[in-house]
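Here the complex is missing a single protein chain, while all its other protein chains stay put.
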Amino acid sequence: MPWTKVFIDQDDFAATPATDGLRWITYRDSLREAQMQMLQHDARVFILGEGVDDPGGIFGTTVGLCEIFGKDRVMDIAIAENGLTGVAIGAALAGMKPIFVHMRMDFLPICMDQIINHAAKWCYMTGGKVNVPLVVRSIIGRGWGSAAQHSQALHSLFLHIPGLKVAIPATPYDAKGLLVSALNDGNPVMFIEHRWVYDYKGHVPEEIYAVPLGKGIVRRQGKDATVVAISQMLYEAVKASKALAAEGIEIEIIDPRTLNPLDEELIFDSVRKTGRLVIGDVGCRTGGVGAEIASRVAEKAFPFLKESVAIVALADTPSPASHALEMAYYPGAEQIIASVKRLLGNNKVSELAPVPGEPTSILFRSR
Amino acid sequence: MPWTKVFIDQDDFAATPATDGLRWITYRDSLREAQMQMLQHDARVFILGEGVDDPGGIFGTTVGLCEIFGKDRVMDIAIAENGLTGVAIGAALAGMKPIFVHMRMDFLPICMDQIINHAAKWCYMTGGKVNVPLVVRSIIGRGWGSAAQHSQALHSLFLHIPGLKVAIPATPYDAKGLLVSALNDGNPVMFIEHRWVYDYKGHVPEEIYAVPLGKGIVRRQGKDATVVAISQMLYEAVKASKALAAEGIEIEIIDPRTLNPLDEELIFDSVRKTGRLVIGDVGCRTGGVGAEIASRVAEKAFPFLKESVAIVALADTPSPASHALEMAYYPGAEQIIASVKRLLGNNKVSELAPVPGEPTSILFRSR
Amino acid sequence: MARTSPRTMRRLFHTMLKIRRFEEKIVERYPEQNMRTPVHLCIGQEAIAAGVCGNLKKGDYIFSTHRNHGHCLAKGMDINTLMAEFYGRITGCSRGKGGSMHPVAPECGILGTTAIVGGSIALAVGTGLASRLRKDGRISVAFFGDGAADEGIFHESLNFAALKKLPVLFVCENNFYATNSPQTARQPHDNIAKRGESYHIPGFQVDGNQVLTIYETVKKAAARARAGKGPSLIECRTYRWKGHVGPDCDYERGCRPEKELRDWMKRCPIELFQGHILANKIITAAEINHFIKAIDKEIATAVKFGLESPLPDKTDLIKHVFFERE
Partner (left out) sequence: MARTSPRTMRRLFHTMLKIRRFEEKIVERYPEQNMRTPVHLCIGQEAIAAGVCGNLKKGDYIFSTHRNHGHCLAKGMDINTLMAEFYGRITGCSRGKGGSMHPVAPECGILGTTAIVGGSIALAVGTGLASRLRKDGRISVAFFGDGAADEGIFHESLNFAALKKLPVLFVCENNFYATNSPQTARQPHDNIAKRGESYHIPGFQVDGNQVLTIYETVKKAAARARAGKGPSLIECRTYRWKGHVGPDCDYERGCRPEKELRDWMKRCPIELFQGHILANKIITAAEINHFIKAIDKEIATAVKFGLESPLPDKTDLIKHVFFERE
């Protein structure tokens, strides 16, 4: 039924067959596999969260794991986010590696004290003597008219808290690889997943592998403008790139993959080449990661900038419920296209170009 | 004793006599007066918080108010920040005007759910039908080796939450005027005070007056660089301006006074004139208001910028305890001076110029 | 115990019926995918909304949760604006901004609704505090689920309400599940009503499918609250018939045992009460039919109103982030 599904205009990946012998699985299955393998591989790992053992299994990402590993390692919990985060942190201090799962990022403000005042600061407060190997998974992205308290993307808040790492994978490959890295990192990692990409498929190796925290990736090379695309915005940027290429404009797409550490050098190098920067984010504009990236460039790569920076992000409003308002709320390829054109001085385009709908079928398999 | 006092190198204002017949009082007394007058004036106003009625009276800002107005209007509460914030919001929904006071901003993460998911979103979620006239006072600024959980300045987090206003007065005049505005605004206002300026004196009219939310102020005119100085950084910027002026460099100092709404036009106008921007903030660098302001300029006032933007803020670390580390942690006039000089191409200055120590005695009385 | 008057019984019955028919209409229309908002139905739990709100005055406050339809209807909310909100229309109670989880109707004491589990509890204590400070004689009700009783805010709120003797009723609808998590997976003992004991808050554990029991219990608790004697905690034991969210059942998906649902359905709160009032000649079958017809008409009108109302304009998106004084 619709409240568990997500409707996107196109589903580029689900339909694409494995043509090259590589294994293609969904983002959802990639997350599940990472957790399953880590549970098998490392006795310290356990999962806790509301509903992790239920038939839905956190949108399918934990389905069946409780049956395999038992209730001690895949633990349903009461609705008591702050206390249970404290419990997870305590277990981590003793050397366990908990994965705390939240169906919606909106519930993180309840446990902000444990995250901000405890997990993030523990290593520092103890002079490095005790660390917190905790992964907090949470899911962002519009539901189905889920409104202000059930559709937030608050990843940017955590950037401001020293001691937290923030991973925000856009592809199936990165979902697994970053989750593995997060679990082995030894620090609290906020792991942020986008619900709209859960069905997307990509190449995911069967064995355990790590995508390093702090390394971004160039998803597409281009000379005219740099588009830093965060989370699901990656797919919008890819769509935008096709439309723009048709008009002879080549954008370079960067997926930072983690926001802290942020691979700023990769961004600076690209801006050095293109001189133009657009940032596409899935959260609100003000105080968001778009502002952070823009400011780093303005601080450290200013001489490369030929034009104003543009940030494509959500308006500074809570999420509305009505579909009519949701449509206006969530930006996508069109806004990226418009921004790129504006930076290229091509802003006579009064009507936005239609965005091509055919599958993009990028193989997201490189690191 | 030292844990309640704050040591700053100079105390410009405490000693300055009222020479011009104006009434000069401290920032602390200004806050107390605003609350006292609003309690007298508006039956809907009440104060709640841990220790608001005790002999310390929140560093003196609520001293004696309980004796005057009674325990129903100046209400000591249990240590249960999230629940009590919900209670305050509930009272506000019913038309009361609570002021919730936190001795330290570090305790706000505990009530983040009520602030982010409830107070901030209520007006929007109800289509504008019900509003939340709530003021949350909280205090930032180093204590006395108070370390990671008792010295945070988290004001920037609230910028990212649509529906919250953020006031951050630097002067006694603004402390009262903004608190009055906050109480009459009808929206949740995060009201952020800096402990180091509590003893500073400035002109404060006796009658009730309002400093509008969303209007910044030029504190000093200058042509060479714009310094946006937030909260206590204002005083550091003033110090810096004297040292720089001695070398023939004139900075323009802007105090935004509220971060949301942010008076961006005032900043853009100044940058248009100076072409150079330094932002001085009292919180951590990454994801902070410095990044936000830099990004707005990079987005909307880029053509005016002659140089990279510079942000003077705390390093991205939790607050350390040791005095030796605190000294390295909190930036001030020296860092502002160095940044301004760097932007002016004057970065051969290997040793930072000493900062003059004489009183600045600015009259902070204009709006 | 004061006997409930026939008039009141008919009113309670009418409220339950209205809730049931309303929810069933959603079940019917939801698959059309025009109500693009998650719906948390309360079929099977109607007696609680009716029994509690039956004791309330228009000015009394209630705070509900994601599962709020019954409470809103029982409190007297206009169903046109509620339905229009589900349809995302500008005529909705929240102008299309809130959807199904955040109904608002200040004119009848619904100052808004939160879908953060546990949130309703503190808010009701807040309006209770306002009432005590202003001496306006109102009482406040916090509705919440068994799941919410595990959030710390529940205890913080109980403690404060007891300390200040606030006019608040804490009404826990214990339907034994939080989403698909059974109570036993979350609570060491099945005794939510006792959780207020250390604050000396009277606790009542009642059959949540017997509207009269609820009505009578709440009547006393409400009187106590109005008399300035403080809060009460009422745990109503009940069961939801539909899945946690949406119009389907969920036992097919293994969320809970089918037999459990079947057993509870045998104790349908409406049938139980209907049997009672028919047997005691409080109402006739014809009158019931009349009720149903009138209710269905009202609901049909609401659906029509919702479907025919305009959608918000995209310029509405940025309105109402802040309250603005004219």
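Worth a mention:
Chains: A, B and C, in written order; residue numbering restarts at 1 for each.
Convention: a residue touches a chain if its C-beta (ideal position, glycine included) is under 8 Å from a C-beta of that chain, and two chains touch if they have at least 3 such contacts.
Computed from a prediction, not measured in an experiment: that's the story for all the values here.
Taking the full assembly into account, the omitted chain touches A, B, C. The omitted chain makes contact with just one of the residues A:Met125, A:Leu154, A:Val211 or A:Ala321: A:Met125. Per the touch definition above, the residue from A:Leu31, A:Ile47, A:Cys66 or A:Leu84 contacting the chain not shown is A:Leu84.
Counting the whole complex, the residues of subunit B in touch with the unshown chain are 1-3, 50-51, 54-56, 76-83, 106-107, 110, 143-150, 315-318, 320-325, 327-329.
Remark: the residues of subunit C touching the chain excluded from display are 150-156, 159, 162-163, 186-189, 191, 194-195, 197-200. With the whole complex as reference, residues 46, 72-73, 77-78, 80, 82-96, 113-114, 117-118, 122-132, 162-163, 165, 185-187 of subunit A touch the missing chain.
By our rule, only the chains that are shown with their structure count from here on.
Separating the centre of subunit B from that of subunit C, both taken as means of CA atoms, is a distance of 42 Å. Inter-chain spacing, taken between the CA centroids of subunit A and subunit B, is 33 Å. Centroids built from CA atoms put subunit C at 36 Å from subunit A. In subunit A, the residues touching two or more other chains are 82, 106, 110, 147-149, 316-318, 320. Residue positions 92, 94, 96-98, 102, 114, 116, 152, 321 of subunit C are each in touch with at least two other chains.
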